[in-house]
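All protein chains of the complex are present and in place, except for one that has been dropped.
Residue numbering begins at 1 within each chain, and the chains themselves are lettered A, B, C, D and E in the order written.
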Amino acid sequence: MTKIECIFRPGKLEDVKDALGKFGIHGMTVTQVIGCGLQKGRTEVYRGAEYSINLLPKIKLEIVVGDKDVDQVVNLIAQAARTGEIGDGKIFIYPVANATRIRTGETGEMAI
Amino acid sequence: MTKIECIFRPGKLEDVKDALGKFGIHGMTVTQVIGCGLQKGRTEVYRGAEYSINLLPKIKLEIVVGDKDVDQVVNLIAQAARTGEIGDGKIFIYPVANATRIRTGETGEMAI
Amino acid sequence: MTKIECIFRPGKLEDVKDALGKFGIHGMTVTQVIGCGLQKGRTEVYRGAEYSINLLPKIKLEIVVGDKDVDQVVNLIAQAARTGEIGDGKIFIYPVANATRIRTGETGEMAI
Amino acid sequence: MDTGDTTFILISAALVMLMTPGVALFYGGMVRKKNVLSIIMQCFIIICLVSVQWVLFGYTLSFGPDQGHLIGDLSWIGLNGVGQQPNPNYAATIPHQAFMVFQLMFAIITAALITGSLAERMRFPAFLGFILLWSTFVYDPLAHWVWGVGGWLRELGALDFAGGTVVHISSGISGLVAALVLGRRKGYGSEPFLPHHLPMTVLGATLLWFGWFGFNAGSALTAGGLATSAFMVTNTAAAIGALSWLFTEWMHRGKPTMLGAVSGGVAGLVAITPAAGFVGPMAALLIGLVAGVICYLAVGILKSRLGYDDSLDVFGIHGVGGTWGALATGLFASTAVNSAGANGLFFGNPGQLWIQLIGVISTWIFATALTLVILKAVSVVTALRVSAEEEEQGLDITQHGEDGYADLVIGAPVGHDFLRGEIIASSFKKPAESSGKGVSLSD
Amino acid sequence: MDTGDTTFILISAALVMLMTPGVALFYGGMVRKKNVLSIIMQCFIIICLVSVQWVLFGYTLSFGPDQGHLIGDLSWIGLNGVGQQPNPNYAATIPHQAFMVFQLMFAIITAALITGSLAERMRFPAFLGFILLWSTFVYDPLAHWVWGVGGWLRELGALDFAGGTVVHISSGISGLVAALVLGRRKGYGSEPFLPHHLPMTVLGATLLWFGWFGFNAGSALTAGGLATSAFMVTNTAAAIGALSWLFTEWMHRGKPTMLGAVSGGVAGLVAITPAAGFVGPMAALLIGLVAGVICYLAVGILKSRLGYDDSLDVFGIHGVGGTWGALATGLFASTAVNSAGANGLFFGNPGQLWIQLIGVISTWIFATALTLVILKAVSVVTALRVSAEEEEQGLDITQHGEDGYADLVIGAPVGHDFLRGEIIASSFKKPAESSGKGVSLSD
Partner (left out) sequence: MDTGDTTFILISAALVMLMTPGVALFYGGMVRKKNVLSIIMQCFIIICLVSVQWVLFGYTLSFGPDQGHLIGDLSWIGLNGVGQQPNPNYAATIPHQAFMVFQLMFAIITAALITGSLAERMRFPAFLGFILLWSTFVYDPLAHWVWGVGGWLRELGALDFAGGTVVHISSGISGLVAALVLGRRKGYGSEPFLPHHLPMTVLGATLLWFGWFGFNAGSALTAGGLATSAFMVTNTAAAIGALSWLFTEWMHRGKPTMLGAVSGGVAGLVAITPAAGFVGPMAALLIGLVAGVICYLAVGILKSRLGYDDSLDVFGIHGVGGTWGALATGLFASTAVNSAGANGLFFGNPGQLWIQLIGVISTWIFATALTLVILKAVSVVTALRVSAEEEEQGLDITQHGEDGYADLVIGAPVGHDFLRGEIIASSFKKPAESSGKGVSLSD
């Protein structure tokens, strides 16, 4: 099993979810994060003082999938989350040693 | 070392923490997440319009433990977090390459 | 590639970011978490009742770097985040199987 | 009729109206996030429900022509005969309707206070039934006893300037009874129930303080020296109540807390309410001082010792503070402040304390008994309490299908699927929608 | 001059002023988090802009000496001649300036209501231009028609006690037109736009209710029976409006919602506004009851059927509710309540309904036409709508360079770099700064 962790723009969650749903993937976990990278931060102004804010809101989506689906899922997400502008985000892939479904105690690919 | 990442219902955190505490595990990191899967979403109503909300609040708990404890900890958590209803969540297990305690610089199992 | 995941005190984020920036690392993802461990919790009082709160606010910082930089980055972060008091936090290291840049589709070390 | 007095009562009525949203926020900040709407909703819907009830039959039950010293008859049903002219029995210088609407606001807030005891576990339909019956069968008779012409406590000479018995004891006791009947919240005593938004609670408390000027000073029903005196002692008792709770908690628990300060302020306000038109500033200082201490003890010690879950301490603050205030009126009342009042024990008239005690005891008994009966009646029709599963999920979602802060955790319009009805779907022209273009102005 | 009346109008003016922050919060809670400041800002800046416009020329256009029954002339420009003495044409017992400032607050809130239709997509510069023109060319003439001495609707005998046509129809219709011109928000109909902070919305709604007492009762311009009656029916209609929306939505969608309850309360308040000084409590119950139902239907069914994106339902509540209220005045008005008014259809005078209809239709037409012209004019100078990219990011950041809750997600002073200007940098002495030491008191 493999964990696919993607970080992308908040406005793209609906699209990514739809794309995954069409592919038959419904299980996922979402976290609100902030991130920086190449993307330029933004300037905020409070009482005449300027602040440069470079940690910007992003969405982190985690999906654990069977190894065979990894490439396709990565492609799907990459397509759905892309705008072509700097700041689109990343997809990281990690090995997963095992999974357990709490409700049933099932383990392995059965659990996801 | 191994990371145990569990996603479960918000109302179960106290129970899980108690179970781990009894086992002697106190170090953990908790994140508020939203997730979906088999669990049915809920319907909300705003000014006569219905919305189906299928990302539901969950808790993500991360614990890094020595390899020998993994099975027992997974069992403990699975028991403490179980309600038997769909939506109880998952436990994922990942390999950890190394750990460092920031305060002392210790590394390896000493650090956790 | 390797993921460096550090959990440290909220007040240290600026320092850690500066240290990484000087080293040339700008890409990172930050999550607000709560954690417990050896650090003593705090007591809060509401209408005469005392509550012991032992999950304290922490920052989780995730950086994916090329394998050659790992040691140096870990050192940098450990130094920048250290206060010497209990509760400084941990740094965990995980193997990363692959990375993709959503914007361009680049993969591997090119993507980070 | 006097324009100054009419202005005074109308604006006071508006201030008292604002107290109920104040209670909503005061309580709303204290519950957990998942129940914030449910408690605010309870307070809000009470404004609506009791407003209608009062116009239709509540007012005549409370203030209509006396029936056996116990209740008003129905001659003013639907405000029949309650017009723009004064009713000198109640207030000679303002329209009768102004008196009526001012009193309405008292009926509203009294019911709203109870919600703090029901918080986080009562089903909404049962709540609606309970409040309607409670207002009709507890509040309306009590108001008649104490303030209605011919009411038996009024005839006995009981002093209750702005509602120590009618408002605070009645809500405090009924809240306690309801909390016992409903039972403790799931997890009470093992999980922490922390206030999810204390600034909201402070905002609510200060709106309460603000509105209380209308409540107590307005109860003079004319804008003169008495109203001024009531205004001033109200502020004084609130201030010292906050300080005394603060320092008591500071000594007891080691921290001067914000929640303690506002709670003490409310305790001071509660305690001065029955006395506001009868006592001077030094008595107000004493009344507020004692209120802060005893309400703290009731909330911080008595409650945990007895183990009931009066969620937001309606009993500890309104029941205990109101009882103390009603008795203190029998101690400190002085005809030097209000010649139409009476002297209390410390001004040479021990009998007044006795009368006050009768008022207190009869209110305790009446409110307890009737609340039990009403809850029993409602429980026959519909379940009082949400299921354990609903309690876990929170009342906002399960009772009202809403989320208090839908966007807050998610930070962006994400995480939800929009179930487009067929109607919507068919009426949308996709292209215009996604391009964000509207009606073109140029063609 | 009467001190009671003067107090009444000044305090009422303050209450009506508070309604606009009320609208800001009411709306602010309903938008997404990223747009909360932009809508609050729009309401706030209207207070400022219209206050200045009114003093300079708005008041004289509305209430100055009549020109052809359509508009006031400029003789009171800059408040020239509007002094501390009464103007008996408008109110004989209060300073002319008190009447002026009371009316100012109406001009403010009317414009503020429209912002609900523009929410989440209008550029701030275009907004400023739109509002200034709208106030001048829509509100001021309308106010003159209905309330100005010599205004044609006033001379016709149209009844509009506190602004059914002038305030609610005008803002509701103009909002709808502006929503159509701006076009739907990006993602409307496919993404959920959930209220990000419903307690804020409730707070706003209750401040509205509170301020509405000044709005409706104050419109009597003297503190007596009529003001009292208006106060009372206002409260009654709001209460029943909330209940009727609540139960309608409960039946239709299965949930009694908080947002529904406050929306219904506002609908009831809107509908009673034109009638407040002409009808009794039973008519108020009927007016509010109907308002809750029809506004719910307009918002919950009509809107999606027609597919326009009137973001926060200004049309559905103010347009529809105001129209119903104006017509209902023609049904239920009674000289028994206000001898200076007229009887409506149900009191034997069908002609009044006809007059009311003329008032309604002319307001609809006038507001529609002028709003279109003004938006066209503004769009020639500057773009009305933000870019898709800006809409995505949110208006707070893109229009105002601010974040509503900067610290909230991050929980600590983190995540931002401080761009220290050279000036700051040079004036700081690093050591003192990091040690947190200040001026030493001992040397």
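One rule holds in what follows: a contact is a pair of C-beta atoms (placed from the backbone, for glycine too) under 8 Å apart; a residue touches a chain by one contact, two chains touch by 3 or more.
This structure is a prediction, so every number in the text was calculated from the model and none was measured.
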Sole contact to the chain not displayed, among D:G265, D:G325, D:G344 or D:G359: D:G265
Of E:E120, E:D140 or E:D403, the one touching the omitted chain in the full complex: E:D403
Listed residues D:M19, D:A217 or D:A328, member touching the removed chain: D:A217
Absent chain, residues of chain C that touch it: 11, 14, 32, 34, 41-46, 50-55, 57
Hidden partner interface residues of chain E, rising order: 1-7, 10-11, 13-14, 17-18, 20-21, 24-25, 28, 36-37, 40-41, 44-45, 47-49, 51-52, 55, 78-79, 83-85, 94-95, 97-98, 100-101, 104, 124, 197, 200, 203, 396, 399-408, 411-413, 416-418, 420-421, 423-425, 427-429, 432-439, 441
Residue numbers in chain D that touch the chain omitted from display: 2-5, 7-8, 11, 15, 32-34, 93, 121, 180-199, 202-203, 206-207, 209-210, 213-214, 217, 222-229, 231-232, 235-236, 238-240, 242-243, 246, 253-259, 261-262, 265, 280-282, 285, 301, 304-307, 372, 375-376, 379, 385, 388, 391, 408-409
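Assume only the chains that are shown with their structure count from here on.
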Joint neighbours of chain E and chain C, given as chain labels: A, B, D
Of C-D and D-E, pair with higher C-beta contact tally: D-E
Chain A and chain B, separation of their C-alpha mean positions in angstrom: 18
Interface hub residues of chain D, defined as touching at least two other chains: 401-403, 406, 409-418, 421
Contacts with two or more other chains, residues of chain A listed in rising order: 11, 14, 30-32, 34, 55, 57, 94-95
